[in-house]
Structure formats: structure tokens, C-alpha cells
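What you see is the complex with one protein chain gone and the rest in place.
Up next, subunit A:
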Amino acid sequence: MAADGGHHPEHAPRFAERAPDALNNPQLRRNFRRAMDGLMAKRAAQFPDPAYWAELRARGAAVKARALAKLPDLLERLETNLTANGVQVHWAETTEEANAIVLGILQQAGARTVIKGKSMVSEEMHLNAHLERHGITAVESDLGEYIIQLAGETPSHIVMPCIHKNKAEISDLFAEKIPDQPRTDDVDELTAAARRVLRERFANADAGISGVNFAVAETGTLVLIENEGNGRLSTTLPPLHIAVTGIEKVVEFLDDVPPLLALLTRSATGQPITTYVNMISGPRKAGEKDGPTAVHLVLLDAGRSRVYQDVELADTLRCIRCAACMNHCPVYTRVGGHTYNAIYPGPIGKILTPQLQGLDAAGDQPHASTLCNACAEVCPVKIPIPDLLVRLRREAVRPTETPATHLPVVKDGGAERSWKESLVWAGWRLVYTRPLLYRMVTRALAWGGNWVPASAPLMRDWTKARARPRFKPRTLHDLARERGYLNEVPK
């Protein structure tokens, strides 16, 4: 439920205000419905044996849970082993710090153009805009990211960023933005056009920037998965590679990668494996003929260490970013990613965004859910998303405190508290604990409840997104008595 009017004056429109636009856009809904149906079917085909799925995901969940239990230790081991391999490791508490680190590395190298592999953490940083402001051009090279960069949009899905667009829209966009590019509905021709443009960008880039899927502490290895080869190009062809990642991506052993990889690609796109699994353990060594001569890793916190403080909420950090939760979400499928107005949309976003940005900025997100449990059923690392949605709804009105600091466990805990809602619940409790009062109130509502106008205080808030309640002329007690149910008095 939205808080009192005027409580969030500075906010961009919230989920409930944005949703009608998407719901009333039949093309958008067709694009998402079609894409989500396809992704669900492909994923299901990859897990034909329920027993094996249960075994594999139990392993995957345990691998991530174990890594989180040792998180500070593993981050130090990762740093030690990466440094020994020649990778320079940087730490950033905020996205601003991470941007400053990346910009500093690029400026020191005299870099003017950057080619980027797909990275949601770089979206979280708004890195491209930051570099642009300092005269550095960053070009997205994942086809989907390239398309939305051309369109000046943001990703609407964390795995398939331009899933909201159909090929006619993309054809128009390419014809407008790429010189000498005719309109075409042929996907191969559109893909070839992007290849032609981006190949020159790769060849001339001064640096490549990528994300990370798994960072292996044991060996100091960054594991990146992709289908297109743009990730390999971004991390191999330019003389400088900067990887950015959240601190939760670390795993302990190389042996931890196979089960997570098997879960990730099957859950994400219904593939047994992606075309490329790119494991980077250092810069170009003496005698090697290609690869960047310098590799940097930026470890970003940006609220994750706060999420880590609460043992229940920290399950959020197990996420391997497969997007299966959004593909299976009845809400996401109907409104699409942009309605969430957040970097991470869908169910995982609904628990992650309020924790990273605070419940004041994103406290409405946990309510954009029917708690149908589809996300929890498909999550490959068993994140109990519905439980955490309910937990965050509670934190937004009745925050728990961190014992050491007496601060709310979740940033801006209590931000959604509303006097109207509190009043309703207090009234409800009063009436339901006093039998005489209960009888009086239900009788009064049965007699005159339907005369209360929809514009009345409280009723207005309720009917904003719901049908007006109709009161029956006879109360439940009346009906029960009529049928001969006896009032059982407990002994």
C-alpha cells in the first residue's frame, strides 16, 4: 500500500502509477508474453528429471551459501590470488567510488574509447554516463545492449536487455542510426549490420570493460559467460581490461563453478551451456601475443555489506542473475522491466532494489507481487523470494534494528509507515477482540456500509486499485444463526 500523499514528494512515479501505461500497451505485452513463454519452455526442457534438478540446485544453493558464510575471508583470498596473477584489485563502497576508480584507470592509460561487454553492475553504476561526462566514449557490444544504447533506453531484462522491442522497431532504429543501413526484417541482416559497426569499435577501443559471473578465490580467476563473443573480444582485444563486480560474486573453489554454471545457463536461456565460458586469470604474460597487458578488478559494495548483516535477508546475495524469476513472474510478464524503474526488475529486483536503495526510494516494490511463489520454485539457488518480499513489507512499516547500531536493518526501514494504515489496523484489532463491538460494527456496516461513498477517506485509498467492497445486508452471524449453528462457548 502506498504511504500517505506527500510522503515521497521527490520520487519518480512509483510502480502502481507506472503499471497502467505498460498494461495498456498491447504491443509491449505481446513482446513480453511471447518472450517469456519461449524462455519458460526452453528452461523446462533443460530440467526434465525433477530428482536431478533437486540435487543440482541443492548443490548450487549450498555452494553460494557456503561462500557467503566465508565472504570476507574469500574476498581477501580472491584479492591475494588475483594480485599474485598480476590483476590489480580495487574496492569501492559506493557506485560513485567505483566510477571514480574506473575513470582514473582509463585516464591514466590515456583511453578515449571503451568497448563494453554486458554488465548489470556497470548499469547500477550508470558508468556510461559518467564516462561520457568526462569525454570518454563507451560503446555497448552485446547486441541487445547495443540496441538499447542506440535507442537511448535502459535494459528491461537482466539477461535479454532489449526483449521489449520487436524486430520492426529494431529495423527502424538501425535504419535511422547506422549510416547506409536499409530497413530489413531479416534478423541475420540486422545482426550482420551490428557486427560490421562493432568490429571497428573493437579494433579501435583503448580499453574493454566487462562484468563477472563468478570470481574464483582459490585460483584468482574471473569467469564470464556469453554467447556472442563480444565478452571475449572486450576482454582480449583492447590493451586494457577493467572488470566490475559486486562483492557477492565470489566462490571458493574452481570445483564450485561447474554446478553453478549448469544451473545458470539452463535457468537463464534454456541452454546446457553458453557458446563461450571465458576464464581470465591474469594479464598478457611475457611472450604471449594477445590479451590486455593490464587487467583490473573493481569490487563494488553499494549496499551489499548491509544486506549481509541480516542472516535471513542475506539470502538475496546468493543470486547468480539468471533471470528465471522474472521469466516466470506473472507480474513482470504483464508490465515488463521498465515499469519497475530499477536496474534489477522482476522478483529478484523487488527484494534487491529496496535493500540497496532503501525502503524510502523503493519500499513499494515488495508490494508489486502476488506472492504466487513461481519465482521461488524456479530459483536455481533456492532464494526464498516470497518470504523476503513479506519480510521487506514488514520492515517498511515496522523496522527491526541492528543490535549493535540501533539502526534499521534495512535502509530507511519504516519509510512506508502510514497513519491511515495504522489506524485501520488498530481499528480492526479493537473490533475483532470485542464481541459486542464486533456485532455492532458488522450490523452497522450491513445496514449502511453501502452508503459510504467511494470518495470517503480510507475508502478512497482502498478503491484506488481495487473494486469497491459490497456489504451484504445480513452479517455472517445472522446467516450462521439462521442455519442453526450454535454459539459454542469454550469451556
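Definition applied: a residue touches a chain if its C-beta (ideal position, glycine included) is under 8 Å from a C-beta of that chain, and two chains touch if they have at least 3 such contacts; residues count from 1.
Going forward, contacts and distances are computed from a predicted model.
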Per UniProt record, name of the chain withheld from view ["L-lactate dehydrogenase complex protein LldG", "Putative ABC transport system permease protein", "ABC transporter ATPase" or "Cytochrome c oxidase subunit 3"] = "L-lactate dehydrogenase complex protein LldG"
Task = Return the single residue from A:Glu132, A:Glu176, A:Asp255 or A:Glu401 that touches the missing chain.
result = A:Asp255
Task = Could you tell me which of A:Arg33, A:Lys177 or A:Arg199 touches the chain that is not displayed?
result = A:Arg199
Request  = Just name the one of A:Leu75, A:Ile242, A:Leu264 or A:Leu389 that touches the chain not displayed here.
outcome  = A:Leu75
Note = Touch rule applied to subunit A and the missing chain gives residues 34-35, 38-39, 55-56, 58-59, 62-63, 65-72, 75-76, 85, 88-93, 97, 100-101, 104, 141-144, 147, 160-162, 166-167, 170, 187-188, 190-192, 194-195, 198-199, 202-203, 218-221, 227-230, 232-233, 236-237, 239, 247, 253-255, 257-259, 261-262, 269, 272-285, 287-291, 299, 301, 305-306, 308-309, 311, 314, 404
